[in-house]
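I have a structure I would like to understand better, so I am pasting it below and will then ask my questions one at a time.
The complex appears here without one of its protein chains, the remainder shown in place.
Right after this comes chain A.
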Amino acid sequence: MIEVLRAGALTTVQDQGRPGWAHLGVPRSGALDPAALRLANRLVGNDEHAAGLEITMTGCALRFTRAAAVALAGAPADVVVEWRAGAAQRRPGDVGRPLALPAGAVLRVGPARAGVRTWLAVSGGIAVEPVLGSRATDTLSGLGPPPLRDGDRLPLGTPAGPPAPVDLAVTLPLPVELRLTVRPGPRQDWFTPDALDLLCRGAYTVSPDSNRVGARLAGAALTRTVAGELPSEGLVLGAVQVPPDGRPLVFLADHPTTGGYPVIGVVDDVTPLAQARPGTTVTFHGPQR
């Protein structure tokens, strides 16, 4: 069992999401950087699909009622483990380093030193009731467990195997500026011929109103040539949708399954956006360059 001492700004249960239900209006959801959560899971000996926590910006504090192996991946943050063995004990941890916690230990994850999100895996995984095959919190539809609150208690599963014999998983420093590969379409013909050029030439910045649904971008507005509403059509992860104000929005894991604004292009890999703080510069380029 985990007791939530401090939930932080937004800490959610996440796993690899619930693909396969989009035709019923169910978003994919799941960790914004699925590979980072898979890494954390491997470090503690879990199946890659086990559920962990996605911690946003301000960290969190958790008490473990049983001994557990834990590992963090993603944004760097100060990590401290506190427990009692006669006297109070305190040991620093690190993102990327598996930690063995004795029963009763408290894990304190500090604010992200860079980036936005850190993923925590616990041996046995977070064992809340799955919903449509996933334990992920979907902030758009409300499926899955609600975001953590102080005082919540989360069940843990049975550890599948021993933690990985790894001292430290090397993580690359987060980029200061994001370069995203975008492929045109499916609705680039709804825009002026220079709109894609404008998207790729201009520099955009991540807006503060970005969230798990999408990264909103400030910068050159893209102009449509086709007026009116696009008949609703299916959306993919990374779709660059352009609402009437012309400011592009890149869809992330909790994106709606269908949308009525044209998609000018699709970003190949959105995971860098999971770590993009408001104000981060984003540039786009075509797949060839």
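Just so we're on the same page, a contact is a pair of C-beta atoms (placed from the backbone, for glycine too) under 8 Å apart; a residue touches a chain by one contact, two chains touch by 3 or more; residues count from 1.
Criterion: contacts and distances are computed from a predicted model.
Looking at the choices "Putative peptide ABC transporter DppA", "Glycine--tRNA ligase alpha subunit", "Allophanate hydrolase subunit 1" or "Acyl carrier protein", the name in the UniProt record of the chain not drawn here is "Allophanate hydrolase subunit 1". Summary of contacts with the chain left out: across A:P19, A:P175 or A:G246, the touching residue is A:P19. Among A:A35, A:V80, A:L132 or A:A221, the one in contact with the hidden chain is A:L132.
Residues 19-26, 131-132, 141-143, 183, 185-186, 229, 231-236, 238-239, 256-259, 263, 266-268, 287 are the ones on chain A that touch the missing chain.
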